[in-house]
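This report concerns only the one structure given below.
All protein chains of the complex are present and in place, except for one that has been dropped.
Letters A, B and C name the chains as they come in the text, with residue numbers starting at 1 for each one.
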Amino acid sequence: MQPINARIIDIKDETPSIRTLFFDVTLENALPGQFVMVWIRGVDEIPMALSYTNAITVQKVGDATSQLFELEIGDSVGIRGPFGNGFSIPKKRDGILIIAGGVGAAPLAPLAEFAVKKGAEVTTILGARTCSELLFKKRFSAEGDIHITTDDGSAHRCGFVTDVLEELNTGCFDMIYTCGPEIMMSCIFDLLESKGCLENAEFSMHRYFKCAIGVCGACCMDDQGWRVCRDGPVFGGMQLTGSELGKYKRDSCGRIVKL
Amino acid sequence: MQPINARIIDIKDETPSIRTLFFDVTLENALPGQFVMVWIRGVDEIPMALSYTNAITVQKVGDATSQLFELEIGDSVGIRGPFGNGFSIPKKRDGILIIAGGVGAAPLAPLAEFAVKKGAEVTTILGARTCSELLFKKRFSAEGDIHITTDDGSAHRCGFVTDVLEELNTGCFDMIYTCGPEIMMSCIFDLLESKGCLENAEFSMHRYFKCAIGVCGACCMDDQGWRVCRDGPVFGGMQLTGSELGKYKRDSCGRIVKL
Amino acid sequence: MITITGIKMDNPTILAAGVMGTTGSSMVRIAENGAGAVVTKSIGIYPKEGHPNPTMIELGSGGFLNAMGLPNPSYKNFISEIDKVHNKTETPVIASIFAGTPEDFVDVAMGLEPARPSAFELNVSCPHAEGYGSLIGCDPLAVEKVTEAVCDTVNVPVWVKLTPNVTDIVSIGKAAENAGADAVVAINTVKGMAIDINSGYPILGNRFGGLSGQPIKPIAVKCVYDLYSSLEIPVIGAGGISCWQDAVEIMMAGASGVQIGSAVFERIDVFNSIASGIDQFIEENSYSGIEDIIGIAHEMK
Partner (left out) sequence: MITITGIKMDNPTILAAGVMGTTGSSMVRIAENGAGAVVTKSIGIYPKEGHPNPTMIELGSGGFLNAMGLPNPSYKNFISEIDKVHNKTETPVIASIFAGTPEDFVDVAMGLEPARPSAFELNVSCPHAEGYGSLIGCDPLAVEKVTEAVCDTVNVPVWVKLTPNVTDIVSIGKAAENAGADAVVAINTVKGMAIDINSGYPILGNRFGGLSGQPIKPIAVKCVYDLYSSLEIPVIGAGGISCWQDAVEIMMAGASGVQIGSAVFERIDVFNSIASGIDQFIEENSYSGIEDIIGIAHEMK
């Protein structure tokens, strides 16, 4: 598909560094965990999870994301998608655990809402650097139990999401979903591996995307050659066994970059 | 569509100059009056009515048709189609008249069979140069009344199909269908016009076809610019009012050729 | 109402050469279906049968291959066809002509002048007609000579139709411009071929031909974009235009008008629907007119 035009109809500041842009187009059939390529014309095109079926939630980290912060209501971007596989859908009466770190909450908040609608029970561990950067605290709280951690201890528990995870009885969850900084996901991976829960775990990965449709190979992960844009971005724990997760990724040249 | 491969599974000599080639492909959905482009590889591609859903009935008149006569069971041609509009479908209890001249019987025999299956009542006027050239006499006879004329009087009535038509009460037919030499169809046109029956009449036209899909314009008829391959080959009498029918046609250069 | 090389047209859609343009009545029909102008089948000195059938096939997904081989009744027999369009419509008729030499081009043009075409379109770009067409169109010098010869002779605008089957279409366009062309038309068909795997035979009677229809639109857009960058004269777009979005796209690349050929396969009133689609687009996006979008892609950086 060619990019469709998406006009910004609302902007919501979520945290000092994160804001949500609402569009006049709704991707009705998008699954939680799918993403869109957002084309800031004349600048760049970057992947963004859908945080609502008509919105993305952006953290300002560099050029393109800063440009997104410059946009105002009435401005437009180009959108291609929804792309990728999305999370597997929880079943009725499933107990699921969501572990969100930083802007990784973006694809997970719609998952929490979707899961509850399907009749599942949702527990969330939400982490951020600091209190003001906690994303979608309200959205997660509205859907079930929530455990909050901040790296600097400015809110609730001081520490990392893994601290909470370590204490929880993971065996009582049918599915565990996570998205966040790779270092966090890597720790979660190790922990769940040691607890023998990898089969029930899903990780939403980030890699450098170019084509976003599974052709160019820019986003491939070792050791299986998974295309994060197409076979992912969501991978089951078993798929990531023996992978580069937590070790390295590739830059836009295809060079290996240690994490 | 690109040509599909059609293997000859049976050959039937219909008259000294006409034979039917049966293929291993059946165009189930073809309507009576539709045609196919028959590609004799390395030679030419020519239009042929479907005389059955899996057969064409060819009169040897020149190069390509002679080559078709050389083919044996097991040989193949390429087929594109079905193309064109086909005759309008008779309704239950309709009384219809079919006027077939020479190899013009090819698209009309399946029409007769189709019409009877639909519950219509069929009368046929079948004409040919001479007795042995009467095409599909049995097929028409099996479906209803038949009037036969031969130019040389070698069978039944000596004369032209129009002689019979003149005598018939055309008013009692819901539809009149005709295909044959243009001079014959032109006489029929004039006759039906004088009887005020053009609205219920359909004529299957021949013109030089190149693309056969309505793009190149080679087959266009004056004065409306109808494409015989696409808007036709079947035209209602009213469509042909004021047309070139019976007056001229165009050769493969696009030059006007008087009939 | 728009004006291209001085020719006033109701809208920027133009019937492309070689499609439904062999007879006066079919051109009238196209005019009645909304075309702002019609280009005739390419006409030559002598009657020409063209290549043996199959001459055109649909490839699926909007693509076509053809090798008609420039069948035409000769200019002598074609005057009456153009006359008919004048008699029945107000729609401008552009006479497409072809020949093997500048002298023959001039003969055809002069021969057709009694029919008062609104312009001549020089077909130096047919990819599958031995000795004509792209043999000239691939050589800037040959294009210059042919264009000059016709421009010196006729009193109406001269359009030159370019082939994409060259290393550098801009150099050919410039040659036409320098020689006095009033506009270039881009593109003619792209060299192509299809083989019947059941038999091993190339499908077209001429073995190969020209690709048209939707598959070539991105190629056409790029050619128009490049020509618009370097030429002063108008560029008229052609190649795979089948809906108003396509027309707007190629106009944004730089086309002053759009020729439509293969898309008549889908519907013969494609002209009406494209013309009204463009109008609606202009209005909804608050452009002040069609001129606003022509070449606009060059400004977006």
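Heads up, the rule we're going with is that a residue touches a chain if its C-beta (ideal position, glycine included) is under 8 Å from a C-beta of that chain, and two chains touch if they have at least 3 such contacts.
From a predicted model like this one, the values you see are computed outputs, not experimental measurements.
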Displayed chains contacted by the hidden chain, counting the whole assembly: A, B, C
Chain not shown: contacting residue from C:202, C:234 or C:261: C:202
Residue among C:4, C:45, C:94 or C:138 that touches the chain left out of view: C:138
Option from A:8, A:31 or A:46 whose C-beta touches the chain left out: A:46
Subunit B, residues in touch with the chain not shown (by the definition above): 41-42
Contact set of subunit C toward the excluded chain (per top definition): 59, 61-63, 65, 138, 165-167, 190-195, 197, 199-202, 208, 211, 214-216, 218-219, 221-222, 225, 245, 248-249, 252-253, 281, 293, 296-297, 299-300
Touching residues (missing chain, whole complex) on subunit A: 1-3, 5, 37, 39, 41-46, 76, 78, 80, 209-218, 220-225, 227, 250-256
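One rule holds for everything that comes next: only the chains that are shown with their structure count from here on.
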Per-chain CA centroid nearest to the all-protein CA mean: C
Centroid spacing, where centroids are CA-atom means, of subunit A and subunit C in whole angstrom: 51
Gap in Å, rounded to a whole number, between the CA centres of subunit C and subunit B: 36
Residues of subunit A whose C-beta touches two or more other chains: none
